[in-house]
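One protein chain omitted, others in place.
Letters are used for the chains, namely A, B and C, taken in the order the chains are written, and counting of residues starts over at 1 for each.
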């Protein structure tokens, strides 16, 4: 099927072998539905333990856009919107799923995909002193992602500063962890799962891009934050009938430290590729420490490349160059990386 | 895990062995995402063939509520609502997912879960002659399900009559086939997949309850009915990143006649149980030809039963009796049926 | 303009002369906008006084459907719906405005337009004991109207019983008073404005049908019930820029007892017409004590009548008869009533 080298994204393969094996082993047992089964219970416990947050509410949803829309619409009141970086996934690549629930995405300028505490604080301050702010959307929560759309990382001090701003202004902080395993696997990363549970009011641990077939685990440290969350999940069409499939996957991801390790090869392969790009004179578009590599390529070279490699086209750089992205994943093999490097 | 006999629903096990095997076999191949891969293409083709509808649009979504909300919200205009039987899943058990998209469910009285062509025609007529109908919700489509919430079946003549009413009034007919495999497996059934493609403007072939891990295949005979449907699916959080997982499942379900056969044992087991109920003097709540059995049980007997069997509680019948439901499925075993019968 | 006798509705004329005079007198003074002016402040005070509810929040909106949608959508959480009689205005004649805000109207059977406390209590009880109620819409408030769609009245004991049910179940009670002046003017009525403020969590005092050009005054006894209500009003497009126009109208309606008296002639004329109908052998469709008269008329007689009188067509009664409605109003004249009677 894959005649080309596949570096277009990190959701091109199935799941980690442990997950597949467990899926096979449990296939014919009978359990209750909707995540009320024992496997989900076990997975929830493991996640609570990994987050050092024994009272957290943990819910499993199927995909990222769905999770973002469900969580955000469940937290906001109708007169509120969600602050996000202008490059944020919810602002750009979710087909207006947030607005479809009735809420404005308040896009603030980011830097390399990241919002700064100062940008957020300035905006909240200007809202609060505006005499006519009852004619405008109230900023009701903050959305960030780790890693960001550009594969960059918040440091612990940066995320702490954002968290403090949110708490001063009494608005929840929500973190999209679609690629959280790759963040955790970065040597530069200094934010742990327990840190997230302390700094965020809600976050999700991404499965789809991090070794699962599908699935995202929403963690809500204060389990009372969202009343009737189960019904909201159902209302959003996000409640999986055979919920145990999500339990199985996260139970495996949170056994034997798998989630914290599964991104490691992807990170080292990404660095190998980055180094090769440097050596061969390509210019990086930005410095990403994680599993996504954004770089600039001459258009003729790109056309050649596209015969052999699948990549993500990002944008026009200038009249003769483009920005493209490679993504490595838990499933990337050494062979394909070597093959890619030799093509470059 | 299951110490009790599990007859509460038809989504308590994993998937048919063919599906699991294919999932394992394809696990590490790389494909593009979002249903643009070759396995999905193959599954689409097989479904088009099975429906004798070569130009149909086929899209794979994850679950039933999600599919109903996405299809209905994509077809209706804001001033329109959807007609359904008062017992219809969208009216009762989807947590208001349809209304959440801004549309009224226009609930009309059903009989044993079925709407009649006459009921629909009368309502449409009364809407059309109402001089003030521009102050009311316009009926914009009709929703039925096969089998219904009560496990009953539309006959071909009944569905044809409904289809004719819809076409006379120029509103689409949509059929929810969450349990379609069980309908197809009923000896009484005279509606084929090609019939559905001729009579309906949209319908979905249920996977979740019919042998898949999850997944519903939406079939739209006139492929132009819903512009930008892909974006709507994304907006509803219903687009699976690793879309091939849906392709794999439907490709298997539509190989070797599996989908048309997979419900057969469930139907014969259901009849065995029904017969046993008769013999032992239980009264049926209604006559269902498919895999759901609704019957009346004395409350003390129920309490005893609940020690050994999982069932669905439906409603209070009178002060000393209740209505409960057993469901069989493709995964039900002869042993469990015999055990259940001996308990009854 | 009106060559026919106009009995189709109670919003066919302008406003009470006091209102028009005040509008003229204040036309060129300058005030701040959006209801922040002194006239609105005065009107709010008068309403609080009339309701014996000094801490109530009072907001002025433009029309009834708008008011219902804004209040209901501001009170409900996304997973909640509003209980109403099946004949309720929000269920039938608001073009799906409530559903458009994402909420289900939970229609329960009424009697002559009225919900009983028992019907509501039974429904709430069945919701609460349903083990699967997290898959259904949570009943989040109750909507009633005084007078009802059929011109009937809740008695104080009936409304008290409903209020008690709501408080036992901790859900707000909201009363639509589009025709409240006509209720207050009925000799049978025993519910005062202070009663409403005690029994309801929100209600509106109708202006449009009760002597104003337009306008409805929302009264919320617990002023903290709806946070950011001003912003919600703006978001619903229900914030009048020249808010003082609403202040002017309610300031006049609540001067010199005008609101409590303005419906009186309408009621006595309605009774005169009802008596005439009786005498002439017409059969009433139901007994309405207020300004709406529903009766049955033979279709040939109706066609004749329609040459000289405007009425509201309600529905087909049988193959040869129809149900129609006459409405009187504060502006109905003795001459027109006599003319109508002589035509009947």
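By our rule, contacts are C-beta pairs under 8 Å (C-beta built on N, C-alpha and C of every residue); 3 or more make two chains touch, one makes a residue touch a chain.
Just so it is clear, the model here is predicted, and its values are computed rather than measured.
The hidden chain, counted over the whole complex, makes contact with A, B, C.
Of the candidate positions A:34, A:100 or A:123, contact with the hidden chain is made by A:100.
Note on the undisplayed chain: of the listed residues C:56, C:69 or C:106, the one touching it is C:69. Touch with the hidden chain on the side of chain B covers residues 73-74, 77-79, 102, 134-136, 138, 227-228, 230-232, 234-235.
Within the entire complex, the positions of chain C that touch the omitted partner chain are 1-2, 6, 8-9, 11-15, 17, 20, 23-24, 26-33, 37-38, 62-67, 69-70, 94-97, 100, 208-209, 213-214, 231-232, 234-242, 245, 310, 331.
Although one chain is not drawn, its touching partners on chain A can still be listed: residues 78-79, 81, 92-96, 99-105, 107, 131-132, 134-137, 313.
Following the convention adopted for this analysis, only the chains that are shown with their structure count from here on.
Here chain A and chain C face each other with the same set of residues for the most part; over half of the interface numbers are shared between them.
In terms of their C-alpha centroids, the spacing between chain B and chain C amounts to 41 Å.
We define each chain's centre as the mean of its Cα atoms; on that basis chain A and chain C are separated by 50 Å. Chain contacts: chain C has residues 78-79, 102, 134-136 touching two or more partner chains.
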